[in-house]
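Here the complex is missing a single protein chain, while all its other protein chains stay put.
In this document, chain identifiers A, B and C correspond to the written order of the chains, with residue numbering beginning at 1 in each.
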Amino acid sequence: MTAERIRYGMVGGGRGAFIGAVHRIAARLDDRYQLVAGALSSKPELAKASAADLHIAEDRAYGSFEEMIAAEKQRPDGIQAIVIVTPNHMHFPVAKAALEAGLNVICDKPVTRTLEEALELEQLVKSSGSFFGLTHNYSGYPLVRFARELVEQGKLGKIRVVQVEYPQEWLTEAADADNKQASWRTDPARSGLAGCLGDIGTHAYQLARFITQLPLDAVSADLASFVEGRPVDDNVHVLLRFEGGAKGMLWSSQVAPGCENGLRIRVFGEKASIEWAQETPNELWFGELNQPRQRFTRRADWLGAAASGVRTPGGHPEGYLEGFANIYKDIADILVARQQGETHQLTKLVPGIETGVEGMKFIQAVLNSSKADSAWTKL
Amino acid sequence: MTAERIRYGMVGGGRGAFIGAVHRIAARLDDRYQLVAGALSSKPELAKASAADLHIAEDRAYGSFEEMIAAEKQRPDGIQAIVIVTPNHMHFPVAKAALEAGLNVICDKPVTRTLEEALELEQLVKSSGSFFGLTHNYSGYPLVRFARELVEQGKLGKIRVVQVEYPQEWLTEAADADNKQASWRTDPARSGLAGCLGDIGTHAYQLARFITQLPLDAVSADLASFVEGRPVDDNVHVLLRFEGGAKGMLWSSQVAPGCENGLRIRVFGEKASIEWAQETPNELWFGELNQPRQRFTRRADWLGAAASGVRTPGGHPEGYLEGFANIYKDIADILVARQQGETHQLTKLVPGIETGVEGMKFIQAVLNSSKADSAWTKL
Amino acid sequence: MTAERIRYGMVGGGRGAFIGAVHRIAARLDDRYQLVAGALSSKPELAKASAADLHIAEDRAYGSFEEMIAAEKQRPDGIQAIVIVTPNHMHFPVAKAALEAGLNVICDKPVTRTLEEALELEQLVKSSGSFFGLTHNYSGYPLVRFARELVEQGKLGKIRVVQVEYPQEWLTEAADADNKQASWRTDPARSGLAGCLGDIGTHAYQLARFITQLPLDAVSADLASFVEGRPVDDNVHVLLRFEGGAKGMLWSSQVAPGCENGLRIRVFGEKASIEWAQETPNELWFGELNQPRQRFTRRADWLGAAASGVRTPGGHPEGYLEGFANIYKDIADILVARQQGETHQLTKLVPGIETGVEGMKFIQAVLNSSKADSAWTKL
Partner (left out) sequence: MTAERIRYGMVGGGRGAFIGAVHRIAARLDDRYQLVAGALSSKPELAKASAADLHIAEDRAYGSFEEMIAAEKQRPDGIQAIVIVTPNHMHFPVAKAALEAGLNVICDKPVTRTLEEALELEQLVKSSGSFFGLTHNYSGYPLVRFARELVEQGKLGKIRVVQVEYPQEWLTEAADADNKQASWRTDPARSGLAGCLGDIGTHAYQLARFITQLPLDAVSADLASFVEGRPVDDNVHVLLRFEGGAKGMLWSSQVAPGCENGLRIRVFGEKASIEWAQETPNELWFGELNQPRQRFTRRADWLGAAASGVRTPGGHPEGYLEGFANIYKDIADILVARQQGETHQLTKLVPGIETGVEGMKFIQAVLNSSKADSAWTKL
């Protein structure tokens, strides 16, 4: 028998937004969710108009997230989960209210605007009976999970060097005032003190952490704001030291002409290396010492547990939306298992509040190190 | 205001099927369809069990397509379209019945098992008031459409040479008897006289036809069945002559180790060339004479009309499912326009019955030429 | 002890020529040859001026090849070999005279202008005691030889399909009258009846023949001359049937914008495939059925006999000149062995008169088939 679809309400993601639509596709792709309610904008009028676009019933198109939570609690068919796709500064209050109302939460990253908020949220999640998932979507790509499997299986030997980067070009010039995506991302009040660092640097860090499973010990960072008048960083250079002795580099940039979403990671161990790039996500390079490199594709033949995230045969490319959808699909499996009092094995693969807290600690340490002229700073 | 979702019923695509699930994802991705009914297997028991998997209401889980059509006609909320994802030999009877019942049809390719059936179906489509769409999904990729735009705009100059290919490895060895996908594809009774030719050779042909818009004049073909005992071809070599003087080559193979879904096209004109490969669908190479090659990505900045098929920014890869979904999304737009008595501009980009007939003519000509020791054979 | 350098005289290759300079670099690279004499142009004045450019002593700068052969025979330190780098129509008379004078010959391809000449030359080579080498340079690339080794070792299993191509853009437009390279190549009197076919189609054929070692049985060809007024073909489409059942396609073109020297071969067997492209000559792809593809580089670790043609470690790219030089280096080894009455093991890897004759038979069969509306034509 097929499990019921999970009923969810969305906060943020109305007309003019970007990431909300991505979440909705991700939720819809495998038919495990139903969008039944929404507080899609901080402007009530816009929120309701946006809801109509999305086939949300009129009486469940709310003007605020508080209203939505209160009303849905009264319904027998009320929402089971809230999806948060607002600018960063709203993640915390919405998540807090949802958790206090006993709802599960799926939240876009970074988890909050500050480390303090993240730590408080961590307590809330632990004391609640709810599930909290953070959509660090890049760890939803099957070959990223396969890379993690290779590391776990010892195929690389002890890890020595981690090189990760995420360059983009889209903020190379000062953005127009009417660029909604650019404006809140470069506004500390809404995005936090980190610019490029919080927006994509955290993705790079999470990817390295996810694949290697190595805790990061300390950073030496050099942030820059190349565009005049920009109040946050737009280029991030960080040296990394991991527990156990591995070292690395992290680079993220939003002033890199010629780059679209160049997230790329290389991990080198005593025996072999892996290499993966987000723009060609259907191949993973495995380089064993003194052997020809091997190009693994997204095939069930070798993927192991990561095969659960594959919908089409190797050679039929899957991409960003499918990787994102894997996070949603896994959360659906996890929620179904929780209803039956079980812990689903995929739980460890889905980023949660700990990942969120680690991300904020990373941001904080990088900001501190950069202010201290790149002094090594513990996380 | 948002248009209502289109209600559809599926024929084929039950448990153990492959392409049915792809169609359902494609229909779901942009939230323009609702799967409300199904005759998902030729075995009634299996059909009904499969329907339950898909959240289809019990009273709309039918044991046969005839039953479904008859029952749905009686409902005020009956289906508006039928999606056909059966083995090839069932395409014709289902499509015929659907059209006769006034339903719109979305059909997997090849359109029928024989040219005769295709021609009869063409008459049926013309005399009906219904829409018939054929899911030659590769022409749904945004950069394939952009390639067509470049040709239309004269950026290549007059076309001289077309090289298209589609190698796969999956039938390199005789398939196990229990490989459902392999068994019907190599069975002339269910698949038609063409093996690899019908399964993927037609995709290659359609891609060339779609991008260049050149009518094919004649073929000189050499088919092979390399695997002992295989009753249909597994390797297809064809020389092409187009109307107007362009020449080309088409190769498709299912005995090509190392290849997954290597569909790739190159078109050379008097001024420039384009190159696109399905496994890296987010880049299109444009090679102007005596200039550095340019690598176009999937960006709205330059895509023109093809931009409608883009959901994420360049650098966030979209793939097979998104390309497939574009066909569905366009058909939804077309159906909405038809309800209002209009012809949507996307109509010309969505493969229909003419494409289906052309494909069957291509298959027939290739089979005939190969039997005649590769004599040039008109379409 | 080191063998003496081989003393050679060059015919053709004076000022304004292209391939002569390449031969001289190839001969010089490994310091196995000395250029001591030359008849570098059909114009005596130009011949002598060109010789001075090349540090050839004044008394060995000849006005014609006949003069050179006659004079050098009288010298105790006379030339041991003649290198022929003239336009095609002069290959035969020069080679004939050289062989009759007991000189070894190194000749650019194609071996002659006609099959008749090639067959006569074959007799001359056999009846002479001299060595005849044909610089089909692409078979000098170490990874091409490694590909041949893989085939010989049975790593691919029985070969089924061979796809080879060589597109260029440089004759996309009618050439200027003062383009020396273009003018003789499109002049049947100097180049032969084949245009693109003889210039680069033969390279593609030789590469396929060299790697697979399969004799070609028959061809079905469709030649085109897309540029108005061009007296020879500029685009070559050929279906191939090899002895033993393998089939293939060969495409060469000189009207392919965006292509520089796109020689590329793929060979598919029952177990695996190889793929190699001249523009990225330091990698060879090996694709075993149901395994990740492997990217072999130019490393002695696995190259076997092909390792002799490697001067730098993997990752330090070698290219066209080094591949060409390998032919020269091997011929030097062969000539030294012959002086000692031995047959060097590399002899089978260096193209000789048989390769030349096969190439002319291929050209003849393709021309005949194309005239006969692509009828299958035996070699």
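FYI, contacts are C-beta pairs under 8 Å (C-beta built on N, C-alpha and C of every residue); 3 or more make two chains touch, one makes a residue touch a chain.
All values derive from a computational prediction rather than experimental measurement.
> Would you mind spotting which of A:N88, A:T186 or A:N235 touches the chain that isn't drawn?
Missing-chain contact among the listed residues: A:N235.
> Sort through B:T297, B:T312 or B:N326 and give me the one touching the missing partner chain.
Only one of B:T297, B:T312 or B:N326 touches the chain omitted from view, namely B:T297.
> Using the definition of touch stated at the top, determine which of A:P87, A:G133, A:G201 or A:G269 touches the missing chain.
Missing-chain contact among the listed residues: A:G269.
> Give the residue, chosen from C:N282, C:N326 or C:S374, that touches the chain omitted from the document.
Of the listed residues, the one touching the omitted chain is C:N282.
> For the chain that got dropped from the picture, name the residues of subunit C it touches.
Touch with the absent chain occurs at residues 1-2, 5, 21-22, 24-25, 28-31, 52-55, 168, 170, 259-262, 278-282, 297, 311-322.
> For subunit B, which residues lie in contact with the unshown chain of the complex?
286, 290, 292-297, 301-302
> Provide the residue numbers of subunit A that touch the chain removed from this figure.
The list for subunit A reads 160-161, 163, 165, 167, 169, 172-173, 220, 222, 224, 226, 235, 237, 239, 241, 247-249, 251, 253, 255-259, 268-273, 275, 285-290, 293, 373-376.
In the analysis below, only the chains that are shown with their structure count from here on.
> Any chains in contact with both subunit B and subunit C?
Shared contacts of subunit B and subunit C: A.
> Let me have the rounded angstrom distance from the C-alpha centre of subunit B over to the C-alpha centre of subunit C, please.
44
> I'd like the Å distance between the centres of subunit A and subunit B, where a centre is the mean of that chain's Cα atoms.
Once rounded, the distance between the two centres reads 35 Å.
> Can you give the whole-Å distance between the Cα centres of subunit A and subunit C?
From the centre of subunit A to the centre of subunit C is 56 Å.
> So which stretches of subunit C touch two or more other chains?
Subunit C, residues with two or more chain partners: 286, 290, 293.
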